[in-house]
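Structure incoming, see below.
Only a single protein chain was left out; the remaining protein chains are all shown in position.
Chain IDs A and B follow the sequence of writing; residue 1 opens each chain.
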Amino acid sequence: MTTSYRLSEIAARLGGRVLGDAGVRISQVATLEAAQPDQISFLTNSKYRAQLADTRAGALILAEADADVSGLPRIVSDNPYAYFARVSALLNPLPEVKPGIHPGAVIGAGASIDATASIAATAVIGDGAKIGAHSVIGEGCCIGANTVIGSHARLYPRVVVYHGCVIGDNLIAHSGAVIGSDGFGIAMDAGRWIKIPQIGRVVIGNDVEIGANTTIDRGALSDTVIEDGVKMDNQIQIAHNVHIGAHTAIAGCVGIAGSTTIGKYCRIGGSAGILGHLQIADHVEIAAFTLIGKSIREAGSYAGIFPFSRAEDWRKNSVHLRHLDELAGRVKALEKQLESISDESLKKQ
Amino acid sequence: MTTSYRLSEIAARLGGRVLGDAGVRISQVATLEAAQPDQISFLTNSKYRAQLADTRAGALILAEADADVSGLPRIVSDNPYAYFARVSALLNPLPEVKPGIHPGAVIGAGASIDATASIAATAVIGDGAKIGAHSVIGEGCCIGANTVIGSHARLYPRVVVYHGCVIGDNLIAHSGAVIGSDGFGIAMDAGRWIKIPQIGRVVIGNDVEIGANTTIDRGALSDTVIEDGVKMDNQIQIAHNVHIGAHTAIAGCVGIAGSTTIGKYCRIGGSAGILGHLQIADHVEIAAFTLIGKSIREAGSYAGIFPFSRAEDWRKNSVHLRHLDELAGRVKALEKQLESISDESLKKQ
Partner (left out) sequence: MTTSYRLSEIAARLGGRVLGDAGVRISQVATLEAAQPDQISFLTNSKYRAQLADTRAGALILAEADADVSGLPRIVSDNPYAYFARVSALLNPLPEVKPGIHPGAVIGAGASIDATASIAATAVIGDGAKIGAHSVIGEGCCIGANTVIGSHARLYPRVVVYHGCVIGDNLIAHSGAVIGSDGFGIAMDAGRWIKIPQIGRVVIGNDVEIGANTTIDRGALSDTVIEDGVKMDNQIQIAHNVHIGAHTAIAGCVGIAGSTTIGKYCRIGGSAGILGHLQIADHVEIAAFTLIGKSIREAGSYAGIFPFSRAEDWRKNSVHLRHLDELAGRVKALEKQLESISDESLKKQ
């Protein structure tokens, strides 16, 4: 059942320069440590060259600069990590899914499902929803009324997309993701919260991936927008009217508050947070566990993490944080005192 | 299909004073920037008055203080934001749901479902559960045995309520919410964790909203309690035996540890945390990303956020946090030295 390719066949499909025995058969990708003779591994950083010595891999993917550090059959590529990703996709195609609607699925009135799409058992497609060509809607997914999903989407079991959302092609959404739930909009009136109807949509571009149990709220008045190529890990929370620029990557557990706009090609570390109504420029990198409380106008790396230490040291040090202003004041006072002493010394001299 | 109302009809239903042409027809709410001539917008803060100049809105909702800043048809209200919420609810009624039990739902023995309630396809209602009048149980929801849900509840697809919970009227629960799962109770015994059965319930009052993928654990011995009017955003974690006071609002990704009691009318910012067994007073406001590690006895605003900066500045500055106690000691030493120098100077004089 396993596919295998000669090194020459891989290069013919994916490019790259073959060195050594181009006839070696490769059936899987693996790490340098774990690779077997029928497997291909890769080196993305020259500083790990030493690990090549012990590998049992049958072939390697190497950067131009490392082309000659091994005598194993190898493919030389400009971008070995991306090349490895392509080889892995070649060797590990997604399991084929039978097109058609499972009899245990529930299809709403006026829903339009492409003949090449697959709707699994217990999935529910709402009235007037559209599912594009070759898209796979997994078990227990619910697609809301009038929502449109493009082609080649893959929704794993139990994804919910609320009504009226618009999603491009090639979406990957993992189990438990919720797209289009109400934003958190409430108004206080005479001691009670009144709900503000959330009448915007979620609009998602092409080539977006959404992790397990990630939530993306619909807009309050206008839309929440996720541009092309955005990649999101698990358990991310995107509030209403957030706009995320193309090709931005967001690690797990990040929370982004309402109406914030994030640029293109940003990278946001795990468990970071971004407050609402902010602007984040393109190419901004935010460290894990950092709260962004003001707009960022310039590309670059930003961080704000409290460093950990042994608990007893943390206790001793952190107590001063509540008196930092006083401490700074005392340093200032010392500087003044010393200055006046020096002045006096000068006068005396 | 769109509803529309004359300004006079809106005021007749919702109160407020009409100025200008009361006959203008309004079919939707919108922001000042996006509003069209058949839409109504609002101004909640006088400092944004300048934005009124360019709006194409057909009408406005204004505070008494701003009553005359525009010549557009307008409704003057004590609380323009709440008024806007009511207008939006009027113009955007929830889609009507057909009462009755979908043949693809699974209903347990002895379950009692009001004739006006709606149970969607693939929903499962446990033995002895009760669903109140006009409540809507969405696709894939599971209601545990003997759980009671009041009237006018709206459970979006894939909400789970475990057995034996009690929920009041007007609940809104978004997809992926889990209510009544076991609290995290374990006891270490001879090198192994033993599970402590979680025999309490979750008891929820009236008018509560629960966001997507939020989790509320059942009590260990007594109950977890959510009082009337509590509003919770997405991905919040409420541990066992937490008690949340009425009308408290909690933003996304907040975690509240076991047995903590939170007062009424609190506001908790996104990704904040509250440790277990604490007491938080009424009217406490907690900033985003803040960990509350001690009880708060007085109303007010509390915060504890590490400020972000450029990564290189953060690195330079944060290294000192591990030596803050030493730094404070050095300042103290300097003060003593200076004092003794001053003393000597005095003696010399």
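Here is the rule we use: contacts are C-beta pairs under 8 Å (C-beta built on N, C-alpha and C of every residue); 3 or more make two chains touch, one makes a residue touch a chain.
The shown structure was predicted, so the numbers you read here are calculated from the model rather than taken from an experiment.
Touch with the chain that is not drawn comes from one residue among B:52, B:136 or B:292, which is B:292.
Where chain B meets the chain that is not shown, the touching residues are 106, 122, 124, 140, 142, 145, 158, 160, 162-163, 176, 178, 181-182, 184-189, 191-197, 199, 213, 215, 217, 221-222, 235, 237, 239, 253, 255, 257, 271, 273, 275, 285-287, 290-293, 300-307, 309, 313, 316-321, 323, 327, 330-331, 334, 337-338, 341, 344. Residue positions on chain A in contact with the hidden chain: 28-31, 34, 79, 81-82, 84-86, 88-89, 92, 95, 104, 120-122, 138-140, 156-158, 172, 174-176, 207, 209, 211-213, 229, 231, 233-235, 247, 249, 251-253, 270-271, 288-289, 305-312, 314-315, 318-319, 321-325, 327-328, 331, 334-335, 338, 341-342, 345, in rising order.
The rule is simple: only the chains that are shown with their structure count from here on.
For the pair chain A and chain B, the distance between C-alpha centroids works out to 25 Å.
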